[in-house]
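A single protein chain has been removed from this complex, and every other one stays in its place.
Labels A and B are assigned to the chains in the order they are written; within every chain, residues are numbered from 1.
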Amino acid sequence: MYIAVKGGEAAIRNAHRLLDDRRRSDRSVPALTLDQIVGQMALAVDRVMAEGSLYDQELAAMALRQARGDMIEAIFLLRAYRTTLPRFAAARPLDTFRMRIERRISAVYKDIPGGQLLGPTFDYTHRLIEPAMADDPPVDEPMRRLSEAENCPRVTDILGAEGLIEADGQAGSDGEPGDLTRDTLDFPISRDVRLQALARGDEGFLLALGYSTQRGYGRTHPFVGEIRIGLVDVEVELPEVGFPVGIGRIRVTECQMVNQFKGSAKEPPQFTRGYGLVFGQSERKAMAMSLVDRALRADEFDEERTAPAQDEEFVISHSDNVQATGFVEHLKLPHYVDFQAELDLVRRMRREQERPREETESVQEAAE
Amino acid sequence: MESESAFAEEGRRRAMSAFAVASPRLLSEAWGRFGDDADVTPVRGPEIGLVMLRGRIGGGGGPFNLGEASVTRATVRLSSGEVGHALVLGRDPQKARLAAMFDAAWQRPDWRERVEVEVVAPSLAAQEEADRKLAEETEATRVDFFTMVRGED
Partner (left out) sequence: MTHSEAVATEGGFADPVFDSQAVFAAIMDAFARPGKIVDLGARATAPAPMPAAAAAFIATLADFDTPIWLDEGLGQVPGLVPWISFHTGAPLAGKPDAARFAVLSDARELLDLGRFALGTPEYPDRSATIIAVLEGLDGGERLVLSGPGIEHEAFMEPRGLPSGFLAAVARNNALFPLGVDILLVAGAKALALARTTRIRSA
């Protein structure tokens, strides 16, 4: 039986109005501008874009403000917005080799060609809250040093030149990558679809899974081959003109994880790899993604799948925080009828359990 | 002939990419010196949509879908007949329209040189300057390792 219940319209209307009020809070304090959010909460904006799977800083800032800073709510807003737009084209794959680099480090080679460029990193900060920053103290312009155009080869290419590491991975059979926003996931899935899912996956979930591999649940012996952050050109083949044109630039973070591998009958001992690529400046996410990417490749290397991070269906089915929040949060919706049924069932079971005892007692009484 | 058309194609490609990264202000101010809006007929858009961005597995392998980006596209026709197209990142209909107008203007032999000088060159110069600033600021954070020599020989 299904009973529709109406009501609550006024309560909902007033709740929305109250929400608006609480979001704006004290009117004597100036409202946040989108420029402020994009500029000063840049990494929050980046995370909303990455997990919202839509690169648009202004929209992400709008979503963050509307969501009162609730990241998953903002990600949800961005995902909902993207479903209203037509897809015009697919861009040519981003060329991260030609990135305009803002940060580039390697943990495997000290003297890597192109050098170690720290960029705007939290590393080496003291992680102490600075009370002086409660106000808006003047901030120095960054130092500049003459830069000579120097190639930054990828660390994996350096190892690759010696034949000590596996090659870049290949996509599915026809070269056209799978798209989880168009086709439902049918496990097992190929690595291209996995990477798409991980790129939009929840940072916290992937971080925890990556951490679990380090603690022994699917160990992969990882080294950070290289992390690079910077701007890449986006090029799209325009059918109208018949050639690719640049349409602008975006910021991405790339992580090449180098992992150990013993070798097999077919392959000589060589390093294996995990890969991470994320919208915006998001080093932690890119690292976690590459750890999980490598862990999920267990079958390729005949590794026994024993840990959660190696279980493709488990990882990919639960990495999307919009799906996860939808299913968890739906529990707060009215379940009055379902619960009534359960309540009736428990009462009936209780009665049935008590009846035989009563009957036994009355039989005993009669016998006495 | 073939190399000539390839040369023209490369020129238009470079110009269209320059319009896409130009500041909206550069485009609108420059258009004020070029044409009359009455000479421009919209053919399609401007309309906002998405482009799927792709990465490569391992950085150089097979492609995978990374996520989408918002874009705006426009197609216009000048009264002189040239059809111009634009596809630019972001949601700025006016900028996309201007970029399409300049793509059309670039195709007019009598305007091409001026478009190159007044729009393409300043746009690319501004981008180069931004690139240099980024590179120099990053360069200042380069780690110069010092190696301590210990012991004797």
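Everything below uses one rule, namely that a contact is a pair of C-beta atoms (placed from the backbone, for glycine too) under 8 Å apart; a residue touches a chain by one contact, two chains touch by 3 or more.
For clarity, every value in this text was computed on a predicted model and none was experimentally measured.
Colleague: Looking at A:131, A:216 or A:239, which makes contact with the chain not pictured?
Modeller: Residue touching the absent chain, from the options given: A:239.
Colleague: Looking at the full complex, which residue from A:6, A:182 or A:332 touches the chain that isn't shown here?
Modeller: A:182
Colleague: Per the definition of touch given earlier, which of A:87, A:219, A:305 or A:318 contacts the omitted chain?
Modeller: A:87
Colleague: Hey, which subunit A residues sit against the chain that's not shown?
Modeller: So the residues of subunit A touching the unseen chain are 86-90, 182, 184, 239-241.
Colleague: For review purposes, identify every residue of subunit B that touches the missing chain, sorted by number.
Modeller: Contacting residues on subunit B, toward the hidden partner: 43-44, 75, 77, 81-83, 107.
Rule of thumb we're sticking to: only the chains that are shown with their structure count from here on.
Colleague: Which integer distance in Å separates the CA centroid of subunit A from that of subunit B?
Modeller: Measuring from centre to centre gives 29 Å for this pair.
Colleague: Contact residues on subunit A for subunit B in the complex?
Modeller: Going by the criterion above, the answer is residues 49-50, 53-56, 58-59, 82, 85-94, 96-97, 100-103, 110-111, 115-119, 142-147, 154, 156-157, 167-172, 175-181, 191-193, 195-196, 199-200, 231, 234-236, 238, 240-250, 252, 254, 256, 273, 275, 277, 279.
Colleague: Which positions of subunit B touch subunit A when the two form their complex?
Modeller: Its residues touching subunit A are 9, 12-13, 16-17, 20-21, 47-71, 73, 75, 85, 87-91, 131-143, 145.
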